[in-house]
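Note that this complex is displayed minus one protein chain, with the remaining chains in position.
For subunit A:
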Amino acid sequence: MTSYRLDSGGLVNRSYALTFSFDGKSFKGLDGDTVASALLANDQMLMGRSFKYHRPRGPVTAGSSEPNALVTIGSGARNEPNVRATVAELYAGLTAVSQNRWPSLSFDMGSVNSLLSPLLGAGFYYKTFMWPAKFWEWVYEPVIRRAAGLGKMVMEADPDRYEKSWAHCDLLVVGAGPAGLMAALTAARSGVRVILADEGFRFGGSLLSENLNIGGVSAADYATGLIAELASLPNVTLMPRTTVFGWYDDMVFGAVERVQKHVASPSPDLAVERLWRIVAKRAILASGAEERPLVFGGNDKPGVMTAGAVRTYLNRYSVAVGSKVAVFTNGGSGYRTAADLAARGVEIAAIVDARAASEDVVPAGVRVIRNGAVVATKGRKRIDGLVVERAGFQEEISCDALAMAGGWSPIVHLMCQRGQKPVWSEEKQAFMAPDVGSAFVAAGSAAGTDTVSAALRDGAAKASAFARDLGFAAYEANIPDVEGEYDASFAPLWYVPGAKDKAFVDFQNDVHVSDLGIAQREAFRHIEHTKRYTTAGMATDQGKLGNVNTIGIVAGMRGVSPAEIGTTTFRPFYTPVSFGALAGASRGEHAAPTRTSPLHGWAKKNGATFVEAGLWYRSSWFPKEGEKTWRDSVDREVRNVRENAGLCDVSTLGKIEIFGANAGEFLDRIYSNGFLKLPVGKARYGLMLREDGMVFDDGTTSRLGPNHYVLTTTTAYATEVMTHLEFASQTLWPDLDVCFTSVSDQWAQMSLAGPKARAIMSRIVEDDISDAAFPFLAARTVTLRGGLAARLFRISFSGELAYELAVPAGYGEAVADAIMEAGREDGICAYGVEALNVLRVEKGFVTHSEIDGRATADDLGYGKMMGMNKPDFIGKHLSTRFGLTAADRLQLVGLKPIEADKEFKAGAHLLKENAAPSMASDQGFVSSVCYSPTLGHYIGLAMLKSGRERIGERIIVWDGLRNSEVPAEVCAPVFVDPGNTKLNV
């Protein structure tokens, strides 16, 4: 046994053993363990292989900065890679698997990379895999990716639920160590609404790890007392297992709560993780400090860890990390670790102190080597000795663990995420939190305090200042005496020269000191360049452990202060956040709302095939028995509309109800064509432009009363048009008396088209709808047989005699059913958007295939709709600018294949006969194509240079994507009934 569980003590529940597995082998841990502490209790120090060289690695910390002990936890779809074993809460039945090794953790073929390491230094990939270019994608990258890396994803859907929530408070305290607990309690006692969040599963921070006596009780018991009081206060929200990962604008903090990551089978009724956005009036960062590793040869061997981590394993988890532990230190932390271990009967091999002298208390009988340096470690999968150098003499000392203490770095990430950089302190030899204003301050060791009593006082002082600031009576905290503190000061030691093996700066990315040297020599000197060239500070730990050493070493190489080197940029997230938490409930079918028309049920029972159009489900076509392809159905529907009648759901069109004394004037400025003289009871087709002169949208608007209009938009632009009207009315012409609201969802609207439309509609509507009483473009409220008030519009998008009938949404299906019934004897059919499209292409009506943001009204043949006599309308003033009136603009034309059986597709380009395809010879493009069952061949609409002058010309429809060339004849864009004889009957 080298690492083992002690017989007593610690904050683990010895009466509650938990069985779990690691790499298929069964282990027993205790309630209160992390995966790492439980593995160490079972003498399993080796937990992973390193990223590049596949070196054996064990945990180097006991917290969230862990670079080495990354494992995959869970199985099947719940397989989660790259979990830090040092923070993963143990539960019964947990399965953990080590990563980046093959075939096994103990025997890893990839470790051959270690032998090649002279070749694999910083910049190796950039320099080596340059030629041939194609090899990168096909050979090098796949091979490198397989060899290097972290855990593997599973290609299965995540079975768990995630959710998002907002929280609001007066004071957010980040971190529940001594400073955070005291800050939260001090503020809470004043009546401040407090949220206290901590990433760990147990509040207390360093109080759980340090051997101290506070006010007559142990530090852990003292923490328990504070937590109990906090829990009893109604104005306090405690959020354990919650990492505050980001600080955003306006004092919004992002946090992720791991609700059910510590249970074997999560309840389906609860989210497994919850993403919080916490709005705080004030915030205190009490995130503590990180102990720096020392950079010496072989410092990555399993069994080498920070002195603080060794104390945490010992005092919190009651685990001795070795039976003969050596200490390498530049400050008091190493001595404290030796003292705590010795007190529990663990042998101390030696204390190697880099300093010449110190006043730290040396445990009885322990040898101290002053002015000493560890230059190498022995052992393969675990340290079994080290080489100490002192005054030029080397000595080998045997040990089975090494605690290293390199000084402390305040954890200041959150305060540096909005542009401010941390500030180097020569006195503290650390980067300190910047001043980010009066609403957010650091407290405790995050602010550089050295002792627990100072942290308690600092937390209390900063909290009462905030309480006063927020108008609460400040509460004077009673801070008890703390006995047994140690001197945490240290002398800087960035790295130990004379290393025999690699001295790692960034364990996770296998970056060692000589890599930093290469970066400096090869001119990647800016710290951001050094980071990217060497990868120091990348990946899942983002350099929490190594960055300060990287900066110190680079400063040393350049002979300047770390202040001059500065830090890389701090960005959210503090620790990795799962995509599940970020997506929340917006997954799969919940990623976007589903919109169904009020006539969805009608379409469904008529056998519709639906198509997704934006958020909408629209009925596409209605297959009948015996029809083999969609074309069979569409052709039949089109013929039936032209010969008899068809009913189509057009409810998805945007509908906006407009009122006001100036409603007509408003519309007159919104549309390019005139609306002032539109009579009550009439509909008009209108064209909206953008201010730059291009067509924006089209639709019909009807005047239902003197000050009452209903405007329709295309389905796609319903929201945009509404926003456009709001912008115009609120910002451009607030003096106009107009108000409007979207009623798109309030009305079911259906189009009844075909020669028999009037006969059928007469059976539904009580009013006289003869051509004389209800002519083309009539628009009125009518009464349906049975008494329902409805809106009837005589408008047509097919060229046939047609009506659009709008009824309150809830009546839609019943009315559509009644129309189908009423039309049965006349051969009515349901038709979908595909047939609708064919009908409109045959008539040369445009949609957003033609109105693509590049077309002017004149390009589309609507030049006459430009009301240039009006003083103002949106788009008027730039519609005549240079280029928009050029003779060679693309204009709307029709196309038909010269050989009737030939087909072409939308998106194809147009070329003059015998012209080679090129940008210069491009004549335009095909915007819409369909097979016309009325004509018996394909037809298309196209935008062609000077198109209207070229009717009758032969042109080549060139489709470079599908490799086809079809000769076609340019024709007028109206293929069916150009005289509108079918419309006006």
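To be clear about the criterion, a residue touches a chain if its C-beta (ideal position, glycine included) is under 8 Å from a C-beta of that chain, and two chains touch if they have at least 3 such contacts; residues count from 1.
Here, contacts and distances are computed from a predicted model.
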| item | value |
| --- | --- |
| Name under which UniProt lists the unshown chain, selected from "Mannitol ABC transporter permease", "DNA-binding protein", "N-methylglutamate dehydrogenase subunit B" or "Cytochrome bd-I ubiquinol oxidase subunit 1 apoprotein" | "N-methylglutamate dehydrogenase subunit B" |
| Contact residue for the chain not shown (choose from A:Q730, A:S918, A:N963 or A:T981) | A:Q730 |
| Touching the absent chain when the full complex is considered, from A:G24, A:G76, A:G392 or A:P871 | A:P871 |
| Among A:D158, A:D221, A:E691 or A:D817, the residue in touch with the chain that has been omitted | A:E691 |
| Contact set of subunit A toward the excluded chain (per top definition) | 166, 246, 248-250, 252, 254, 277, 279, 419, 572, 691-692, 723, 726-727, 730-732, 734, 871-872, 876-878, 881 |
